[in-house]
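Left out: one protein chain. Kept in place: all the others.
Chain nomenclature is as follows: A, B and C, assigned in order of appearance, with residue numbering initiated at 1 for each chain independently.
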Amino acid sequence: MAEGHLISIGLLAAMVVTAACALAVKDLLTAAALFGAFSFLTATWFALLGAVDVAFTEACVGGALTTILFVSTAFRTGRSFD
Amino acid sequence: MTTYAFAAALFTIGLAGMALLPNLLRKLLAMNVMQVAVIVFFVSLAFKDGATVPILGQGGAPVAAEFMNPLPHTLMLTAIVVSVSTTGLALGLLVRVRSRFETLNERRLLDRLR
Amino acid sequence: MRDVLPGLLVALPLMGAALVPLLAALSRRTTRAAALGLHAAILAAALGLFGSAAADGPIRYAVGGWPGPWGIELWFDGLSTLIAVLVAGMACFASFAQTFGADRNGAAPASTPLREGLLRGALLLLVGGLLGIVATRDVFNLFVFLEISSLAAYTLVASGEGRGAVAAFRYLLAGTAAGSLYLFGVGFLYALTGTLNMDDLAARLPSVEADAALTVAVVLIAVGLSIKAALFPLHGWLPDTYVYTPTPAAGFIAAVMAKVSAYALLRLLGEVLAGTTAGAVVLEITLWLGILGVLVGGILAVAQRAVTRMLAWSSISAMGMILIGVGMGSALAITGALFHMAAHALAKGCLFFGAGGIRTSEDGDEPGRWAGLGSRAPWTLAALTVAALSMIGIPPTAGFFSKYYLLSASIEAGGPAGIAAFAAIILSSLLATVYFLRVLEAAWFRTPGDAPDVAGDPASRPPGPVLPRPLAVPVVGLAVLVLLTGIFARPFERHVLPDWESGTARISAPAP
Partner (left out) sequence: MGASPPPRHEASRVRRLLGAAAFPALFTGLVLGMAELPEFGDPASPASTHVSPRFIEDAAAETGAANMVTAVLADYRGYDTLGETAVIFAAGLGCLVILAAAGGRPNLPAAGMSHPFGSVILDAATRILVPVVLLFAVYVLIHGHISPGGGFQGGVLFGSGLIMMRLVWGPAHEGGAHHPDVPVFGPSLRSSLMLACAGILGYAGIGLAAMAFGGEFLNYGTLPLGSDPAHVRELATLGIEAAVFLTVAGTVGVLFDTISIGMRENGVPIGSGRGPRE
């Protein structure tokens, strides 16, 4: 896979977009879901680069654990960013 | 280079979000984006053209050029753990802040603390 | 000795942090004894390493039996063992003081045995993290231990009532940004050299020809560590953090936390990156920011109404002074910086334990609350006065000698920076006189009735001792150490400095 590979560039661009969206949306649950999507995209990109361990961990942690923790905090502190 | 630039962009978005967003939970999301950016950078350093996943398969003695560099991968496992630990602790702090001051908006919080 | 102590020094605090919360299920007494015993053992290990490094030269220790650059190495020379002793020693006092939070509800809410065990565990983790930073010879390992110490510190900062959680969150954001900047910089260094070992880096960096990339790396690392070291203008997290931390932890965090980051800055900028042009420029900038920090910290300390907040701003001034020494980089300046780390840690720890305890017992933080304390608790106040005199820099105390070394180094350096540093240090002493005399005057020469800034009837003050024993003992003990360090400064210099100077000679010319 060379540098300019379309899938790689596409994934990276999608990562930047989801990250920016996660920080911009009004609703906290949406933000947490977008962050989860961001993490899974990142994990996919890691797998593409042959970093399978990192991809596995990022999917477990970023996609699942961090998102769960954000959602359970959202339940306690109110869904909307004030 | 393009790949590195994406890491730089993510890092900048994250750091700017941490500094400029008013809501503490959003700052925390931004912090996570920033940490992922560093991980993206390191993992892209580990990539070698024509190499494969750093797990020894069947066959003869391994040659360095045939496998991805495992060292940055290892470092980034640790960095991911650090990032989730920090996030967990920060969320705990935020639950406490929200319970005590009834807001997570930085400006409102500063007013309430005055 | 030399092949056991390094492992014990890093293993004991981490194991202890897991052991002490478990012991909390048994009894308070067991928990306390175990925690104090562990801290004493850590101090003994640090002292042993200090003695061994002074007698037989630096110790290199390959963890896991893998030599660098493949494995992680620890490195104990005069510099690192001195800081290790300082951290371990302050931790003993802090552990003793932690009994305070457990006994008095004012400092920590609803203290249960388990909570006490957890807080003691957090202190042990903090100590483990700081000792790990001090010991390591690997730039990534430094990041890991930086994060251990940071997380433990956030916990301790937030363990009080009220605004501690907000202060801790802001500290967490600043600390994580610092950590990530540092790690990004390490990534650049790794891309350029392929190694993480400090010695290997120092050997390989001069042959790197990518100046812009190297500059970015150096700047990222320097900014990251400067945030943790509270170098002006990156000090924003510090005042609230120090003020809202419960007293036992505040005494420890204020004493050593930022200094260990300053030590890491010294190691990396002064030693590993010293061979690069960017490193030299960043050191110069550090020097000037240090001068600014000394002045801004001192002026804002004068402007504060609350004693603990005043102490916090005075810490920013002191960190500026340490970074002046780091920035100058001459043997004399680094001696001064190290001496100031020790002198300031002892005195500031003493003052924070004292001021925090008085804040609780007198129910307020204004200098006027100290009125009449001189007659109520002469010994405690005498100890606090010694610490304050050391902060100002009055001769028999340790603070005098650190300022003396730094002033001599400024004269030796000369040039605009030397003159500015000289003036800033003198001015900061004058400012310190102003803000400490305000407190001491209230304590010794006023009665509770005529204190101007305290409203209410003095008779309604809560009764009881000014400082409970868990705080009084560290306060007096630290004041004695401040005096001893001052009195034995010259012999200390004669015996230890040759080692440091050979160390600093190595710093200016990195070994392969």
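Some points to look at:
Just so it is clear, a residue touches a chain if its C-beta (ideal position, glycine included) is under 8 Å from a C-beta of that chain, and two chains touch if they have at least 3 such contacts.
Keep in mind it's a predicted model, so treat the numbers as computed, not measured.
In the whole complex the chain that is left out makes contact with A, B, C.
Of the listed residues C:W75, C:F93 or C:Y154, the one in contact with the hidden chain in the full complex is C:Y154. The missing chain lies against subunit A, touching residues 1-3, 52-53, 55-57, 60-61, 64-65, 68-69, 72-73, 75-78, 80, 82. Across the interface with the omitted chain, subunit C contributes residues 3-4, 6-8, 10-11, 14-15, 17-19, 21-22, 61-66, 69-72, 109-110, 112-115, 118-119, 121-122, 125, 128-129, 132, 138, 140-141, 144-145, 147-148, 151-152, 154-155, 158-159, 165, 184, 188, 190-196, 200, 204, 210-213, 215-217, 219.
Residues of subunit B in contact with the chain left out of this view: 1-5, 8-9, 11-12, 15-16, 19-20, 22, 44-51, 54-57, 61-67, 69-75, 77-78, 81-82, 84-86, 88-89, 91-93, 95-96, 98-100, 103, 105, 107-108, 110-111.
Methods note: only the chains that are shown with their structure count from here on.
If you sketch which chains touch which, the chains link end to end in a single open path, with no loop closing it.
As a whole-number value, the distance joining the C-alpha centres of subunit B and subunit C reads 28 Å.
Subunit C has no residue in contact with two or more other chains. Counting partner chains per residue, subunit A has no residue touching two or more of them.
Contacts from subunit B toward subunit A in the complex involve residues 1-3, 6, 9-10, 13-14, 17, 21, 23, 25-26, 28-30, 32-33, 36, 39-40, 43-44, 46-47, 49, 51-55, 68, 73-74, 76-77, 80-81, 83-84, 87-88, 91, 94-95, 98, 103-105, 108. Note for the complex: subunit C touches subunit B at residues 140, 143-144, 147, 151, 154-155, 158, 162-163, 165-166, 168-169, 172-173, 176-177, 179-180, 183-184, 187, 190-191. Interface of subunit B with subunit C (complex): residues 11, 15, 18, 24, 27, 31, 34-35, 37-38, 41-42, 45, 72, 75, 78-79, 82, 85-86, 89-90, 93-94, 96-97, 100-101, 109, 113.
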